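Here's the structure we're looking at; comments come further down.
With one protein chain held back, the other chains of the complex are shown just where they sit.
Now for chain A:
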Amino acid sequence: MPDANSLYGPLDPAPDAGWEAAPPRMGFFTDTSVCIGCKACEVACKEWNGVPDSGFDLLGMSYDNTGALTANSWRHVAFIEQPRPAGHRTPPFAGDPTGPAAGSPASAAVGAGTATDTGTNPGLPPGRPESAARMSTGPEFLGMPGAQPPGRGAGAESRSDFRWLMMSDVCKHCTHAACLDVCPTGSLFRTEFGTVVVQEDICNGCGYCISACPYGVIDQRKDDGRAWKCTLCYDRLGAGMTPACAQACPTESIQYGPLDELRDRAAQRVATLHERGVPEARLYGHDPTDGVGGDGAFFLLLDEPEVYGLPPDPVVTTRDLPQMWKRAGLAALAMAAATVAAFVGGSS
């Protein structure tokens, strides 16, 4: 008997998927306030999981050379480099004169068009130049990586406030995983740890999961046609080990553990940050009552989620599935009725 919350609402996913005596649900807590953007997680993931290389070249938009989560990048470190004060603190250069802009929104607009061949489909689609330019509004754009720290080369008069936000993105391992629910082959499955994994020997590359994911995570490899994403190192979990990215993270920005414990720890961390004068700290994906029933991998962010390329309020598409089938049924009945009427009514 499926749970009443099988499609929407708080749920413990592993028992709902039929696991008996499942271990506690495991997950990631990614605390972006201590991320230093070293990309060790990206490298460790590729090393352990044998993920093909990608992203050796700069995209021109920031120090982000990966661009997005793809089938060939299961961790993606996002860099937000903006000429804005970081948070509530008094801007360090508030009184200083600001120099002329270096044509910055223009470079952001051009950068939005860069796309590297990730070897996957859709991989890293180009962005909208208007939106990219709007993002980097301000006196100085840091998007074009320089050899020196911002402001040093051009002299004091061109210094301005700026912020660097870094965040290691990953598959969210949703409680209500749309990719899993729409998979027509049963290739995607729920593990005993509550995570979501693709079985590569089953996937036939239909691409449905890719359109269904509300976070734009899962992606298709061009050379083999199958869908790939983070497995939360299912093989390591089974052996009682920590996933490669969390193991490699030098600042414990990526923390791995039982989800309940991580949620407690995250709430404490937010409280601490608020106490220390970082009121912009907030959690994302931690709430079991949100649109996807809470994420198995959740985050501490320092600005709105859309700044990091995350959807602000994702809702699993299958929430409305019963309604959809109902509407389809009504449409099918209308079709049958119209056919009957067309043949029995009328004289010719």
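The rule is simple: a contact is a pair of C-beta atoms (placed from the backbone, for glycine too) under 8 Å apart; a residue touches a chain by one contact, two chains touch by 3 or more; residues count from 1.
The definition used in the following text is that contacts and distances are computed from a predicted model.
One chain of the complex is hidden; its UniProt record names it "Polysulphide reductase, NrfD", one of "Polysulphide reductase, NrfD", "ABC transporter permease", "ATP phosphoribosyltransferase regulatory subunit" or "Quinol oxidase subunit 1". The hidden chain makes contact, of the residues A:P13, A:G27 or A:G127, with A:G127.
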